[in-house]
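First the structure, then my questions, so here it is.
A single protein chain has been removed from this complex, and every other one stays in its place.
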Amino acid sequence: MSDMTYRTWSLNGFGLTHLALGEAAAPELGDRELLVRVGAVSLNHRDKLVIDGVLAPNLAFPYVPASDAAGEVVAAGPAVQRFRVGDRVIGHAVTDWIDGKGPPVLHRRMLSAGLPGVLGEYIVLGEDAAVATPSTLSDVQAAALPIAGLTAWSALVETAKMIPGQTVLIQGTGGVALFALQFAAAFGLRPIVTSSSDEKLVRARELGAWNVINYRKTPDWDRAAIEMTAGAGVDHVLELAGGESVRKSVNALAVDGRLSLIGILADAESALPTAAVTRKRITIRGIAMGHRKAFERMNAAIDATAVKPMVDAVYPFGEAVRAFEHLANGAFGKVVISLT
Amino acid sequence: MSDMTYRTWSLNGFGLTHLALGEAAAPELGDRELLVRVGAVSLNHRDKLVIDGVLAPNLAFPYVPASDAAGEVVAAGPAVQRFRVGDRVIGHAVTDWIDGKGPPVLHRRMLSAGLPGVLGEYIVLGEDAAVATPSTLSDVQAAALPIAGLTAWSALVETAKMIPGQTVLIQGTGGVALFALQFAAAFGLRPIVTSSSDEKLVRARELGAWNVINYRKTPDWDRAAIEMTAGAGVDHVLELAGGESVRKSVNALAVDGRLSLIGILADAESALPTAAVTRKRITIRGIAMGHRKAFERMNAAIDATAVKPMVDAVYPFGEAVRAFEHLANGAFGKVVISLT
Amino acid sequence: MSDMTYRTWSLNGFGLTHLALGEAAAPELGDRELLVRVGAVSLNHRDKLVIDGVLAPNLAFPYVPASDAAGEVVAAGPAVQRFRVGDRVIGHAVTDWIDGKGPPVLHRRMLSAGLPGVLGEYIVLGEDAAVATPSTLSDVQAAALPIAGLTAWSALVETAKMIPGQTVLIQGTGGVALFALQFAAAFGLRPIVTSSSDEKLVRARELGAWNVINYRKTPDWDRAAIEMTAGAGVDHVLELAGGESVRKSVNALAVDGRLSLIGILADAESALPTAAVTRKRITIRGIAMGHRKAFERMNAAIDATAVKPMVDAVYPFGEAVRAFEHLANGAFGKVVISLT
Partner (left out) sequence: MSDMTYRTWSLNGFGLTHLALGEAAAPELGDRELLVRVGAVSLNHRDKLVIDGVLAPNLAFPYVPASDAAGEVVAAGPAVQRFRVGDRVIGHAVTDWIDGKGPPVLHRRMLSAGLPGVLGEYIVLGEDAAVATPSTLSDVQAAALPIAGLTAWSALVETAKMIPGQTVLIQGTGGVALFALQFAAAFGLRPIVTSSSDEKLVRARELGAWNVINYRKTPDWDRAAIEMTAGAGVDHVLELAGGESVRKSVNALAVDGRLSLIGILADAESALPTAAVTRKRITIRGIAMGHRKAFERMNAAIDATAVKPMVDAVYPFGEAVRAFEHLANGAFGKVVISLT
């Protein structure tokens, strides 16, 4: 491996104009590390915030962006036990969160935060930072999982422990939202999707939404949700908007309901209606990705239910800038870069 | 109501030959009681054990058998708040178990145990002992729920809190087993069904079994289950056989696995392999029906997933004896008596 | 009973000046009701808010205040099963919350909300709305339990499921706070108490506080709490202040920490730092009293640990107005009115 070079994208200043394709030398593999030939990379809103200088203003350049990659193991350190050359794997972005309680996110052991990103032809992963790819998914589909899929799974299954028949209101049709919608539909839940676009709501119906609300046409979407549930309120809201939306989300919730705060990574505050939270005994929980065991459980569920990640568009490796632009303009599900 | 009489089946001695159809006078309704015109009644193995004198040897005659009925409210006491005349309801057999922890079963507040059974044209239910019928089910389907459906639901959802992708081995194709199979398939679990009949296993596949094992042809069904799960063992076994089977069930389980002991109502002992239970940290839990909130949650899940209870045969009210004989001979799912 | 009259306090307009002592006729007992001779009544901040017209502006007069009473059963309806004449009981303010999920509080089935209050010589309780008095407590002590004790218990045990060794930061030294402090000390937790009074903090130490913070002298009490926990942050904050305090509470919490929002009954909003909640995966939960099974479990714990409710002052029945004035001026624990 030692003479090998490969191509990788890296950022040399804030803004997409500073994202450039270059060469890198093959790294030395540690005892328990894997060299992975990347098959596909998916982009997240967080990547955009970093590139634009919003989320990590003290970023060190050059910086390799993106945290979500799927590929194939092409070499393994001598002490590796969990995988073999030829295995298909996905990187787990929060590399040091194996099970149970974990670290706060956006930290020094996270891919494309303290650790290098994955937008290259090859990456090195600790064997503890990889999971086996679901056998029912392609690399393009599998690359969509690490942040968006795992966050949705953690919200619905690992923390809320939702049970079939319960209602969940999902805000929007981005990456996390569509995973949540598809999981909810496949697990016997009743998903309600909100969007400002009737066209997207039609597509949400096709993906299994039990009900939909255009929040532009129905600004009192909290009341609409209460009516849909025969006055009871919804069991769970995936709060993907934040800010003023929280007040309505709390209002839409049933007694003993739950609000998952998701993806609100930049500094911000919401107004919390404390009296309503107290009287209805609402639970609010911050959600950010999940541990590796949760990732493995999600993969088993994906194979069991044949859920296919919703990929809005696939770009070739050379067109990463266009892929980021697509993401910035709003996507229905995930934007993926394919290397094969 | 006071002049009304109606027909009801009752037992005047042990054995099916002592089951006879007779007349009963309409009861007075208490403040919070409902008079329900019965649409359908389903039979359970437990009913057979009582009629045969096995389960309740000191039974007081005449005894009205059966605990599972669905019908329509035709009158309500003055303080009733939960239902109105015209509502479709199902009786909840463990009438005093509303939520949380509950009483041991087969007690004085259980229908057809301390309280009268339901195999008549009309029954009286406390309003706390009824749930709304799922809108997607007929009375014949709904009558199948109270014991078999709720026991399966309690095992999979309320106690085991199974999550999508997990494996559950279900013994046989009786009433509880088929509910468990259908629920598991609808909730994203991976059900493995065992039976001694290839024909029944074919039908189990059609209902969503992920895998099947003919335990007559494959006496080492525990090893077969371990192989199906790539060596890991299954996450959960619904132990419906008891006795010698427990040893193999424990063997088939994964580390941290769970065994639900179900429907083992008659005095009996099983050999428990304690070393294996300790080393693998197995959880064993006795399951017997569930509380009313669980019943209501199950009904929401049935409406959400469109699961239809598997009814093997429907008999008219006058042919209750034949229905019990069918049950005794082994049924694929539930045996129901229709009154409409 | 029918000729009996007894004395009771009632409000005929907002403000303490409209609280007057009068006569009432003995009520008829329903089938499942208890007549209780009241031994003691404790006051809560909520009572003051109602009397002042803040919490229930549309209150119907005359209104009997207070929700927390302990006494002795002197008569019982014919169908009562849970208690006998002579039993010592405490009223459960949320009368229709037996177990599991419950109603939103301040509702029509709550004592001194939709149902009459308890500040009289006799009260009527449904048998489901009473619990047995802990054998180790006097009536004066027992009257302190229903709202303050049960709220503290629900926060620490029923919802947070705290385990020995964990840290809990408790704001202030009011009724709920001191119960939380005493429970925490008796259960092997590490309580940190905040107050603006050094004198009260000395007393908190005597009651078992592991650490204390004077938030007037140490406005950055969040940083102080982080230092006390060797940089980890506290496991749980009992948020009794609300408003601006929430921001610091979230800051003081460890990763995966929990914030219980308590007693914030009036309309109000807090600023919620959503990014911190998401990154640290904080859980926020509204707490308001608890169900009857929780009350019974708390009573068993009180008997097991010999915790004695902290009663700041006891007033005779005739001096209820002075008791409310004491409460308004700030109490260290509970203010109780004794009728014996």
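Should a chain be cited, it is by its letter among A, B and C, assigned in written order, with residues numbered from 1 in that chain.
Rule of thumb we're sticking to: contacts are C-beta pairs under 8 Å (C-beta built on N, C-alpha and C of every residue); 3 or more make two chains touch, one makes a residue touch a chain.
This structure is a prediction, so every number in the text was calculated from the model and none was measured.
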Residue, one of A:78, A:100 or A:231, that touches the chain absent here: A:100
Residue touching the undisplayed chain, where the options are B:82, B:205 or B:280: B:280
Which of B:39, B:175 or B:263 contacts the chain that the document leaves out: B:263
Contacting the left-out chain in the complete assembly, out of B:91, B:146, B:242 or B:333: B:242
For subunit C, the residues touching the chain missing from this view: 157, 161, 163-166, 183, 186-190, 210, 297-305
Footprint left on subunit A by the chain that the document does not show: 31, 98-101, 291, 293
Hidden partner chain, residues of subunit B it touches: 101-106, 242, 246-247, 255-256, 261-275, 277-288
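Note that in this section only the chains that are shown with their structure count from here on.
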Pair of chains whose C-beta contact count is the highest in the structure: A-C
Rotation, 0 to 180 degrees and nearest 5, that superposes subunit A on copy subunit C via CA atoms: 180
Chain centre separation (subunit B, subunit C; CA means) in Å: 42
Per-residue multi-chain contacts in subunit A, two or more chains: none
